[in-house]
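Yeah, one chain of the complex is gone here, protein chain that is, but the others are all in their spots.
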Amino acid sequence: MATGTAATISEPSFLEYKSGFRSWFYTTDHKRIGILYLVSISIFFIIAGSIAIVMRAELFTPESNIVSPHTYNVLFTLHGSLMVFFFIVPGISASLGNFLIPLMIGARDVAFPKLNLGSYWLYLIGAAILLFALLEPADTGWTFYTPYSAKTNTNVILLTLGIFVLGFSSILTGLNFIVTIHKMRAPGMTWHRLPLFIWALYSTAILQLLATPVVGITLLLLIAERTLGIGFFDPDKGGDPVLFQNFFWFYSHPAVYIMIIPAMGVISEILPVFSRKPIFGYKAIAYSSVAIAIISFFVWAHHLFVAGISETAAIIFSFLTFLVAVPTAIKVFNWLATLYKGSIQFHSAMLYALSFLFLFTVGGLTGLHVGALAADIHLHDTYFVVAHMHYVMIGGTVMGFFGALHFWYPKWFGKMLDDTLGKIAWFFVFIGFNVTFFPQFFLGVQGMPRRYATYLPEFESLMKLSTIGSWILAIGMIIMAYNLIKSLYSGEKAPDNPYNSLSLEWQTSSPPILENFKEIPVVTDWSYGYGKKG
Amino acid sequence: MSENHDEHITPYKTYVIIWLILMALTVITVYVAREIDLGSINLFVAMIIASIKATIVALFFMHLKYEDSITWVFALYPLFLLSLLIGLTSIDVFNRIVP
Amino acid sequence: MEQLTADHVHVHHIDPVEEYEQSKFGMWLFLGTEILLFGGLFATYAIFRAKYPEMFHLDHLKLDWELGALNTIILIGSSMTMAIGVTASKKGNNKLLIIMLAITIICGLVFGFNKYLEYTAKFAHHIYPDTSIFFSLYFMMTGLHMLHVFIGLIVLLIIMILAIKGRYSASYNTHVEVGGLYWHLIDLIWIYLFPLLYLIG
Partner (left out) sequence: MNWVPEAASSFAGKVDGVLWFVTVLSIVFFILITVLLIYFSFKYKRKTENDYTPYITGNQTLEIIWTVIPSILLFVIFAYGLIVYKEMRTPPGDAVEVNVTAKQWIWIFKYQNGKSTINELFVQHNRPVKMVMRADDVLHSFFVPAFRVKQDLVPGMYTQLWFNPTKIGTYDLFCAEYCGTGHSQMLAKVYVMSPEAFSRWEKGDEEETTTFASTKSPEELGKDMYSKNGCAACHSIDGSAGVGPTFKALYGKNESLQDGTTIEVDENYLRESILIPQAKVVQGFAPSMPSFKGILTDEEIDALIAYIKSLK
């Protein structure tokens, strides 16, 4: 393990050393920027989540009675865009990644601290543009498919412009992380000693860096189509609407992995600590992250099996899609094996990690249904896809995110969370989530199309069940938010290393001092050396 | 640069030679496209010449020749992705069934 | 791009060599992003050229290839002066660096001016971005490239001001190297745009 770090340090922590508006919004400290991201994405998560509650309430009955169909369309567009671009893509990567990468690799900051602040400002600019866009919100769905997005009278330009700006925020964050991980590791922190969370964020950063520009130019072309009248996607001008979908998913499929890989990294950190066992198959997990990052570029058109693409393309993409399932399966089995013969502690963070394993498995396995060509034709654009996607995104990413919040909370804020309250919240979240989304698999198989403001009466009972689930989920979230905020004030003071973890971020004070470590640590072993040898 | 930093400094003369080569290639590409006109393989020839030029610029002007392997990886991987974007999209666009 | 080369105010513990290596690597990563940003347009070009070869052939004849060739020569020339500037800076020859940066900037401005002439000539002939797919591509590609030229010029201008202020020496020239990389990329993309649009359409 690392040496050279003092357990107790009398210097003020990064939270205390300076206060005031400027000390936050002009900070180049990666930890403060991480907190800024955390607060920002939480705000968008709450907004987008509330929108979802309204949508589910509207769907309680088949008719349209709370909001008009147009408003409903606006709501699901906003829900999707906010959740994807403002919450889940920057989510774990920008907030936890910023906070943890330098701490975990034993550096004092990221490679380009000013650029890091610049990325956050870009995020804010994107958010500000979004606020203007809300004056006349778009109704295109978060995928902005042409020709509808080129024709609708609503404000598509501002929303896409906001996302374009956010894209650059994401690109620069990824760039920063890659350079940091390559060039700033502490002495002795070899690639095969890197925590798996870092491997995950490294893979994510590659995707952020190289997939995002393609959606950037695509949205730019959409804006040009609406303003200058260029016609790459306009059939009346000789363009090809399906080309837009190809370009869009060239980013947006890798983006799914931008969302999920960091959560996989979180799980790889939480499981060994609360099982007190080394992670099983370190190299397999690390390399499968990188493999996913590479293969995920080859599979985008599996979103287009019925969009009018050629059969040849559909067959090739279906095949490649199944390839990307292999590294994912490998990870799940390795996590499971980590539990074997461990000493498992049901901390609230661990509960989220275990429910990740459970829910992500459901999400992953139902991915096989929609990857298989014949089945996808029936399931595409139905609630089955909605359920599958939410099982991966909430059951996977958000569970990982919540787990990370509960796990690293003492490190961020120097306060312990109320673990009992955490477990109660987890219970509601877990039950509520399943009640909301599991019925949607059946709805989808029975043919209920997605993005419907009104629906046929035959779907009513399952839709009602799903809506009731959303209320349970909301209760869980409210309890959790209460716990997170309350503990800031009344939480017990956290020790430096409450879980006896071996990784570097726990070897400094909680919360860490401004420069992270008094002296840069020298790493002599990997951070999963739990258990007794021999 | 400090002592431990063994960096290659390209002499001025190299740049001038490279520039002359690039100029020559520009003339060739214009000449081939406008005067000889090879028809269907015009595109092919023009792209080969452009790629030679781009490689020279990257290797010498941008000093890629002296960079470490990880820089090479990140310089070439985007090109691979670009070919993937063009290639796989073409498989779609040019194989669609017309009923 | 200025931000890429974070200077050592907050992070006083980073030594210039490390910073140089990091910034250079960071810029290479950024160039990868740029390639894929243009990549979307190159892919669009490839697909529509294969789909509408006649349109591309007829429309490309309306472009002024001589002006395009002139711009190619100017831009490649500016790439050379930039490269010479980088070497000059590494050798500690600040005066030569400033001269080379000045020539590079002038070349960039002339390039921009030629583009302005070209665009106005097109508008005078009632050729706009929505005239045809080819011209959509022409305006989007050269427009995005022009945007990069502008950004590059601003970067080089800042570097030149800093050079005049004497910020660079044989031991510290990160900005020059990194700014140079960016400028070469602009050249690199033009090397493809020129034949694709002006010569073989």
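Order of writing sets the labels: A, B and C. Residues in every chain begin at 1.
The criterion applied here is as follows: contacts are C-beta pairs under 8 Å (C-beta built on N, C-alpha and C of every residue); 3 or more make two chains touch, one makes a residue touch a chain.
Keep in mind that what you see is a predicted model, and the values were worked out from it rather than measured.
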Pick out which of A:362, A:404, A:494 or A:523 touches the chain that's been left out of the picture. A:362
Using the touch definition up top, pick the residue from A:277, A:390 or A:406 that touches the left-out chain. A:277
Residue positions on chain A contacting the omitted chain are 68-70, 73, 139-141, 145, 147-148, 151-153, 235-236, 239-242, 275-284, 306-308, 311, 314-315, 318-319, 322-323, 325-326, 329-330, 332-334, 336-337, 339-346, 354, 357-358, 361-362, 365-366, 368-369, 371-378, 380-382, 442, 445-447, 449-456, 528-534
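As a convention for this text, only the chains that are shown with their structure count from here on.
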Based on which chains are in contact, what kind of graph results: line, ring, star, complete or other? complete
Consider the two chain pairs A-B and A-C; indicate the one with the greater count of contacting C-beta pairs. A-C
Roughly how many whole angstrom separate the Cα centroids of chain B and chain C? 15
Chain A touches at least 2 other chains through residues 178, 182, 210, 214, 240, 243, 247
If I count partner chains per residue in chain B, which residues reach a count of at least 2? 70, 74, 77-78, 81, 85, 89, 93-94
Footprint of chain C on chain B - complex, ascending: 1-2, 4-5, 7, 9-12, 15-16, 18-19, 22-23, 26, 29-30, 33-34, 42-43, 46-47, 49-50, 53-54, 57-58, 60-62, 67, 70-71, 74-75, 77-79, 81-82, 85-86, 89-90, 93-94
Provide the residue numbers of chain B that touch chain A in the complex, in ascending order. 70, 74, 77-78, 81, 84-85, 88-89, 91-97
Under the definition above, what is the set of chain A residues touching chain B in their complex? 178, 182, 210, 214, 240, 242-243, 246-247, 250, 297-298, 300-301, 304, 308-313, 316-317
